[in-house]
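Mind having a look at this structure? Questions to follow.
All protein chains but one are shown at their positions in the complex.
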Amino acid sequence: MGKLFAIVVTIITIVSTGIFLSHIWWMPPDFSLLGAGIDHQMMETMVTSGVLFVVAQLVLAGFVWRFADNNDNRKIKIFPGGATPMVVGAIILVGAEILALTLVGSKIWASIYVAPADPHALKIDVQAEQFAYYFRYPGPDGKFGTLHPDLIDASTGNFFGLDPAHDTAARDDIVAATLAVPVNTPIQLELHAKDVSHAFYVPELRIQQDFVPGLVIPLHFTAIRLTKSEIVCTQLCGLGHYNMRAYLEVLSADDFKKWLNEQSGQ
Amino acid sequence: MNSPDSSHAAGPQGFWRKYVFSLDHKVIGRQYLDLSLVAVTTGMILSWLMRLHLGWPALSIPGLGAIAPEATGGIITPEYYLSLMTMHGTIMVFFVLTTAPFAGLGNFILPIQIGAEDMAFPRFNMMSFWVTFVAFIVLVSAFFVPEGPPLSGWTAYAPLSAVGKDAGPGQGWGQTLWVISIGIFCIAQLLGSLNFIATTLDLRTKGMSLARMPFSTWAWFITSIIGLIAFSVLLPACVLLLLDRVAGTSFFIPAGLVISDRLQPHAGGSPLLWQHLFWFFGHPEVYIAILPGFGIVSHILPAVTRKPLLGPRVLIACMIAIAFLSYTVWGHHMFMSGMNPFSATVFSVPTLIITIPAAITTLLWIGTLYGARMRYNTAALFCLGFISVFVSGGISGFFLAQPAIDSYLHGTYFVVGHFHFVMGVASMFGIFAGVYFWFPKMFGRMMNETLGKWHFILTFIGVYCIFMPMHWLGLAGNVRRYSAFTDDYMKGSIPLHRFITVAALFTGAAQLIFFYNLFRSRFRGEIAPANPWQATSLEWTTSSPPPHDNFGGHHPVVYHGPNEYGVAGKDGDYIMQNSPEPEPVAAAS
Amino acid sequence: MHKRNFSILAIVFLVSAAASSKAGRFAGHAIAPGTIEGIISYTGTPPKMKPIDMAKEPSCAKQHATPVMTEAVGVGPGNTLEDVVVYVSAGDKGPQASQPATYEQKGCQYIPHVAAMEVNQPLEIYNHDQTSHNIHPMAKLNSEWNKSQPPGSPPLKVTYEKAEFIPVKCNVHPWMHGYFAVLGTSHYSVSDDKGTFTLKGLAPGKYTITAWQEKFGTQTEEVTVTSGGTTKANFTFKAVPY
Partner (left out) sequence: MKSPASPAQTGVWVGIAAITMSFAAYSSALVVRQGASPDWVHFTLPPILFFNTLVVVASSVTLFMARARTGTTAARPGSGAAVIDAPHLTWLYVTIFLGFLFLAGQIMAWRNLAGQGLTLASSPSSSFFYLLTAMHGLHLLGGLTGILYVVYRVRRSNAVRAVRAYNAASLYWHFMTVLWLYLFAMLATRI
């Protein structure tokens, strides 16, 4: 039975590792300016912890195989050096890895989430609600109208609660259900939640951020390739959570202008 | 109430006092285990329904429509899927992973292992079980309320869990019952932990110094301390949430929320406050589930390897370190929550550091195997399985502990795979090992080894087939808590989901072997001797099952630690803790 | 409250009906039912309806060549108003409507936008889409409910006991908005895309008819229906841009 266990563990280890290496299921190609850093960090971690995984499992299997015979008169052996090598080994190996990962990792993290957006970044408001996203562009006047939750009325498409009757800044605000952005331009999103917590997750951008009701949370990115991809919700928000989705369209500067005009035309 | 007089060695007679409202820690321990057996079966069935729906969303499950109005014609609606998920999580985490290894096995074994006649407060002990029972009933009743069962997940994030009906199905009575149930459960656990601590501190028999306590007792002791602190924070959180729901307060609900076109009458609350309170409990909860496993494995390994556990003191130190660190890491659940991004780094460091003691314990177990004279009984196999699964689950923690990587993997199936391995499966293997190991002591009969080994190998393969692929799904950006993968980039993952579903059904079926073995052995198993495994700790010095006062009127005296294996003892290669012979000379080379 | 009014009306009507029919028999000739018809229009500038971006739900988006517009104020040719409910608010209630009213979800739209029905008239809700919908009629007088309807599941059958204008929304698709107009009479009509409505089969007599528009509220008119005749009744709402 011991030998069988050893074999099973070995097979599981090889198969799992193989599939990880084969990249059958893997991250989609990244198209954000800062995504490369995250991918690099991911690979670092993948390699180091992959090695740990394989070694640990195989040593376990090896020992089980080696000492599998239920021979009660064989003398037992104590692991050379007792517990000390274990403690030292763990502290040095794991400690070193932690140090490396934290130092590099926290830099990348800071560059995306701590560092403020480029001052010239294009500002876009995002309203998350059960179960859709709406995006607001300031329009020609470059000013956002103020938000009045009490005026929110989905039946007339007033998803942000604008007050065009009295608020001139609000009249030319462009509200769309698709997030179109110009390529190679820093974008700053301001995340508003209308009802409950939601999240903004674009795998290809490698960024993710919760919407928290009552807070306005900034998030910035720069898309470096013309593409269309999905924005999905990763924070349980109710029955339609699985269907909470919008599309991110990265357009050339001209196409983006065209798109804006179309939107404001309507 | 506490000074046990050995007069009542026979214990109370009469059905009610003996089996139902019993004060005997052994009966209460078995009651806990039976409750968690019911709970785990329920939870497993819920997970099957979820898996079936994920693989084949349009599938109509026969009979389901009859019991669940939410699932019209047996087709699982999105909200019903979320309810299944919420109930699965809640039942498994609270009523299985907390109840079985800690309250259940601990209740039965701990007092015997320290040579006590019973818990320090038998009445509290009985109360804490029955309060747990009530909590379970209240939770399950949430399945049958008009607005449908709760669907806010086992983490019940506010404001979704706090605003009430307008937020959609499951936000009416269902969610309220959920909060009440968890609140009640907290009270039960607090009583239980208090009892464990007092018992371990005050009722140890002569010679049972802290250093001589078996590893399992150590683990339960540390767990009870973690539990005491964790649940005394979750309880207030539940009170606040309940008030937000029913009394119109605004602890967690901010101003200006428009839900179902209605402006909510709340103002000023902080949703992040709930997350902080919840995860301050939630992360230690992970260790409440896994530490008993540590103890059980460390307790069983020497008995099955026939050699002392490597570095016993180090192991205990590691468990204490883990317990301490577990209170400094809750923020790693909130990297993406909108809290100050600086704190992400602050929280990630201790999160990574906690892997050091974990790694050390793993190495100690593996090192113990070296040069062993393994006895591959089922308990041993589950210990080995525990180590393998714990390694797999622990290593995926390396990814999630780093904010930079978590910003990609957060909220994906990678997380699901991670915590099911490290918290779910590992703890379950610990429980299985404990049950196979202590069953003879509990019921005076042996479990069937052949069935046990089949149960192990099938389960072991099964869990890897279920949870390893989830890591791949996560890498591909497959978001968790989705009731279906509509026409989008996640569609490609459906085949893998179907594979997981099949694996889940297969593994579930394998558990039938365990149930059969459990019930058959309880009545037909061969009669167990006092010490079937030739183990050293006190529970093996008394008869199987032990008399009502555990040691038949006398108090055992302890002369040795629990780790005296692979030595020249008078009866074989080990020395019982209570045998008066002198400290042995190690026979190991 | 409403319920009582209608029961009183009912009694009044029964008595009068009985009387009139007797009169008829004595007169020796039957009484032919009359009709009320008219046009709903507006003055001023109505709010601009916005195009709906269904990108979130591709299976629906691809069913519409041109984007669907929001339907809060449906305008037709010559300043006419669509989806205005016209019903008898006082006078002959007519027989209890038994044919089920239907409400369909197609291309992530409610068809019709406003479903008129009489109290206790069965209502059947269908989902013709490839996606799950979630029907949430936000009733105040009647009981509020909120149910999902996965693709291919059987129609939901419901009835309402109290007269009420109930806003209906789909929690999954925020742009989906409609109304259940639950009325105390079987004499009702919803204006078409040219703003016209017709109330048929009315027993001769005096009537108060009411026109209701979800944004502009209600207007009433007194009309008299003659035997076999057709009475004209037009409504004009005052529209504001915001």
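We call the chains A, B and C, going by the order they appear; numbering starts again at 1 in every chain.
Quick note on the criterion: contacts are C-beta pairs under 8 Å (C-beta built on N, C-alpha and C of every residue); 3 or more make two chains touch, one makes a residue touch a chain.
Predicted model only: the values in this text are computed from it and were never measured.
S.K.: Touch partners of the unshown chain, restricted to the chains that are shown, please.
M.R.: B
S.K.: So which of B:L190, B:V389 or B:M446 would be touching the chain we can't see?
M.R.: Considering the complete complex, B:L190 is the one touching the chain left out.
S.K.: Touch as defined at the start, partner being the missing chain; which of B:V38, B:L59, B:V145 or B:V239 qualifies?
M.R.: The one listed residue touching the chain not shown is B:V239.
S.K.: May I ask which residue of A:G37, A:G139, A:G214 or A:G238 touches the chain that does not appear here?
M.R.: A:G214
S.K.: Determine which one of B:T249, B:T328, B:S543 or B:S579 touches the chain that has been left out.
M.R.: Selected residue, touching the omitted chain: B:T249.
S.K.: Which one touches the absent chain: B:K165, B:R498, B:R522 or B:H555?
M.R.: Going through B:K165, B:R498, B:R522 or B:H555 one by one, B:H555 is the residue touching the chain not shown.
S.K.: Spell out, residue by residue, where the missing chain touches chain B.
M.R.: 1-4, 120-121, 190, 193-195, 197-199, 201-206, 228-229, 232-233, 235-237, 239-240, 243, 247-251, 254-255, 267-270, 273, 276-277, 280, 555
One rule holds in what follows: only the chains that are shown with their structure count from here on.
S.K.: Which pairing of chains accounts for the highest number of C-beta contacts?
M.R.: Of all chain pairs, the one joined by the most C-beta contacts is A-B.
S.K.: Between chain A and chain B, what is the gap in Å from one C-alpha centre to the other?
M.R.: Roughly 29 Å separates the two chain centres.
S.K.: CA centre of chain A versus CA centre of chain C: separation in Å?
M.R.: 47
S.K.: Counting only Cα atoms for the centres, state how far chain B is from chain C in Å.
M.R.: For chain B versus chain C, the centre distance works out to 57 Å.
S.K.: Among the residues of chain A, pick out those that touch two or more other chains and give their numbers.
M.R.: 129-130, 153-154, 238-240, 243, 245
S.K.: Would you mind listing the residues of chain B that make contact with two or more other chains?
M.R.: In chain B, the residues touching two or more other chains are 77-79, 168-169, 260-261, 484, 486.
S.K.: Where on chain B is chain C touching in the complex?
M.R.: For this pair, the touching residues of chain B are 57-58, 72-73, 75, 77-80, 147, 165, 168-169, 260-262, 484, 486-487.
S.K.: Flag every residue of chain B that touches chain A in the complex, lowest number first.
M.R.: Touch list, chain B to chain A: 77-79, 82, 151-153, 157, 159-160, 163, 167-171, 253-261, 263, 268-272, 305-308, 310-311, 314, 336-338, 341-342, 344-345, 348-349, 352-353, 355-356, 359-360, 362-364, 366-376, 381, 384-385, 387-388, 391-392, 395-396, 398-399, 402-405, 407-408, 410-412, 453, 457, 460-461, 464, 468, 472-473, 475-477, 479-486, 488-489, 493, 496, 566, 573, 586-589.
S.K.: Which positions of chain A touch chain B when the two form their complex?
M.R.: Going by the criterion above, the answer is residues 1-2, 4-5, 8-9, 12, 16, 19-20, 24-28, 37-38, 41-42, 45, 48-49, 52-53, 56-57, 59-60, 63-64, 67-68, 70-72, 74-79, 82-83, 86-87, 89-91, 93-95, 97-98, 101-102, 105-106, 108-110, 112-114, 129-130, 149-150, 152-154, 161, 191, 194-197, 199, 201, 203, 206-215, 217, 229-230, 232-243, 245.
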